[in-house]
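So that we are looking at the same thing, I have put the structure below in structure tokens.
Here is subunit A:
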Amino acid sequence: MEKVIENVQKKFSLSEVTSAHGYFITCEKKDAVSLVTYLKNVEGFKHLVLITAVDWIKDNKFQLTYLLNNPQMKKELGVRTYIERSVWPEESVMDSAHHLWPAAKTYQRELHEMFGIDFPDSPEVNEPLILEYWDDIPPYRKDFDTKQYSEDTYFPREGRETDDPATYMKEMLYPFEGEKNV
Partner candidate 1 sequence: MAKMNYGKRKADLERRSVTGPDGEVFEVDPMKNYFCEAPPKVYKPSPLTPLEKFYNWCRAESIYILGFGTGCGAIEMRPLMSPMYDAYRYGVHWRPTPRQSTVFVIGGYASVKTIKRIIRSYEQMPGPKYVLAVCSCTINGGMYWDSYNTINRLDHYIPVDVYVTGCMPRPEALLDSVETLKKRIKEGRAEGQNKYAENFEWYKANQKQIIKDWDMPDYNW
Partner candidate 2 sequence: MEFKYINILYAAITIFVTINYGLLLQGIIGKIYARVGKRVGIRIYQPWINIIRQWVTRSSIHHGIMYYLGPVFRFTGGGGILIFLPVIYGAPLFSSFVGTGDLLLVLYFMFIGTLGMALGGGEAGHPYSAIAVTRGLSQVTAAEVPLVLAIFSLTIQYGTMDIMKIVEAQQGSVLNWTLFTNPLATAAAMLAFLGSMMRSPFDVVLAPQEIPIGPPTEYQSQFLAMLMTNRTIFPVAKTVFYVTLFFGGIPLYDSFLLTFAVFFLKTFLVYMWSVFVGVSFPRFRVEQSIRFFLKWPLLIGAAAVIAAQIRY
């Protein structure tokens, strides 16, 4: 695995390599798809496990993760890249990877719908996959408050109290243990 990362480092500029809990490498946005292509075609990472995004709202960017699997080495390698986080209703844009794996299409459809990240060339990317006529902020973005939305829309039943479990249990159930551990 270290050898693969060395090979990659010769060709692409990696800003970060972590191997504490599985191998993850970070590259620049413009390199991401070509790096993934290289990993697939040369290093044998043929199996696309998932494509997903993380919303780092404080740093104002999206992290995209391509998780690849090498069936020969039986190891996973995550490729991270950061793209600019646009303010809704503007959409962030990323290059599509559907030409490498047909399965990537679905992940990109979901990312477009749930995060508002557009993949311009990906087939059917503009068609909704999960939601129907959603006209709010894409729900997986951190600035979308699902509790507020639910309370406004779906008639919450009265009498339901929500307690923060930490304080509730500290006061009611384990007064001593709770204090000890804080």
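Just so it is clear, a contact is a pair of C-beta atoms (placed from the backbone, for glycine too) under 8 Å apart; a residue touches a chain by one contact, two chains touch by 3 or more; residues count from 1.
For anyone wondering why these and not others, all candidates are chains of the complex that A comes from, given by their letters.
Note that this is a predicted model, so its numbers are computed, not measured.
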Complex partner of subunit A (touching, any copy) among 1 or 2: 1
Subunit A residues touching candidate 1 - in the complex, by the definition given at the top: 89-91, 112-113, 116, 118, 126-128, 131-136, 138-139, 144, 146-147, 149-151, 153-157, 160
